[in-house]
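In what follows, a single structure is set out as structure tokens and then discussed.
Note that one protein chain is taken out, while the other chains of the complex remain in position.
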Amino acid sequence: MKRRFLFVFSALLTTVSSAALAGTPPILSAQELDALRGDGDIRIVDIRPTAAYAENHIPGAVSAPYASWRGPANNPGKLPELTTLAQLVQQLGIDYDTHAVVVSTGDTTTDFGAAARVYWTLKHLGLEKLSVLNGGMTSWNAAGLPQDKEQPQVAASAFEPRVNTAILATQSDVLAQIDNPKARLVDARPKAFFLGETKAPTASTPGTIRNAVNIEHSIWFKPNSTEVVSAEQAKAIAAERFPELVDDTIAFCNTGHWAATDWFALSELAGIPNVRMYPESLAEWTQTSSALPMDNTPSRGAQLLDRLKGVLN
Amino acid sequence: MQTRSVFLALFWVALIIFLGWDWTQSRPVNLRLEPPLIAAGSGQAPSGGHCSAF
Partner (left out) sequence: MRWRHAGVAFPLSNDFQQAMSRLPLSLTIAVCVAALAWFVSLRQSALFLVGLGMGGILAGARFGFTTGWRQLIEQRDPAGVMAQISLLFVAAAISMPLLAMFPGDLMAALGPPSVSLLIGAFVFGAAMQIADGCGSGTLYKAGLGIPLNMAILPMFILGSFLGSAHLDRWLSLGATQPVGLVNEVGPLSAFALTCLGLVIVGALALAWSRRGGERRRWLDRRLIIAGAGLALLAALNLLIAGQPWGVVYGFGLWGAKIATAAGVFDPTTNAFWSQPGNFNALTQSAFLDVTTITNLGILAGALWISARKAPGAKPLTGKQWVIGLLAGFLLGYSSRLAFGCNVGAMVSGISTGSLHGWIWVAMAFCGSLIGVRLRRRFSF
């Protein structure tokens, strides 16, 4: 009797501990986060504007507005200096054993990109125990879960970044992979941007990077929801879009925001290996002094007409 | 009058050859970064070379 009990007990223990060692889930539902938020190693990072945070936030959450993770106005996708980011992470009291949960507003599918971008940034700095609150504060509110206004006292950590370059693609990386049949460049923007019918203000021309394919960021979300699909569903979508395996997948968009959603879904949810993001994206790609290869750009005639129209208005 | 015509032709041929040579050996024009037609009101500071430069 005692031996059977010990056998069952050790089997249970193994399964439970292996589940714990299996890694942090990349997305947490509001209920799951609510259950975890009392744990000592949890750090909830609220990336909404300071005014929204001041009004109401998840108890124990710290504020780190999205802008502090981003670059200057003419190149928002550029990563801030490593020392600046490291200081930010230290001030948030995050270290390698902290489980950081990124919380955004959750009101649109685009907003998820902000959370995904911060997740990507933290992973790039070397952190591994990361999650995003699926649906952000919108789903937290919908679940009627508690919020408060208290600013938690957080002791600064001694975090030193161990930069993870495997998830970052530089401009020269992207340039090198354009003609590589074993690589995929993924444009995460809505179709109109991909086709060159419209452009962001930070890009100097409409169009996409040469040989890129379009995986709109919106396909990863549940219908009529701002929550991303589950890992299994993401795997299914990815298998449908990318039947063949490649060596390298690089996600990009205008400023490395929508791209973060694609990267997150492909890498963290669908579990596809070798997925990177080009953080500066097209804002940088189109502003280089010598023209880099692009597709779906307007003809010179169309460009001239557009300029003339701009002058006459 | 004849020599003058020759001189004239020489002048323009030399000029065209210079401009053609310069076009081929310069960096290609990046049409994506084309400056606005009118600088006034464009918000871009002038970057051209000028005689008063030092």
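Every chain is named by a letter (A and B) in the order it is written, and numbering of its residues begins at 1.
Criterion: a contact is a pair of C-beta atoms (placed from the backbone, for glycine too) under 8 Å apart; a residue touches a chain by one contact, two chains touch by 3 or more.
All values reported here derive from a predicted model rather than from experimental measurement.
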Contact set of the excluded chain (shown chains only): A, B
Touching residues (missing chain, whole complex) on subunit B: 4, 7-8, 11-12, 15, 18-19, 22-23, 25-27, 29, 31, 34-54
In subunit A, positions touching the absent partner: 300, 304, 307-308
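Here is the rule we use: only the chains that are shown with their structure count from here on.
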Partner subunit B, residues of subunit A touching it in the complex: 204-205, 286-291, 297, 300, 303, 307-308, 310-311
Residue ranges of subunit B touching subunit A (in the complex, touch as defined): 27-28, 30-34, 36-38
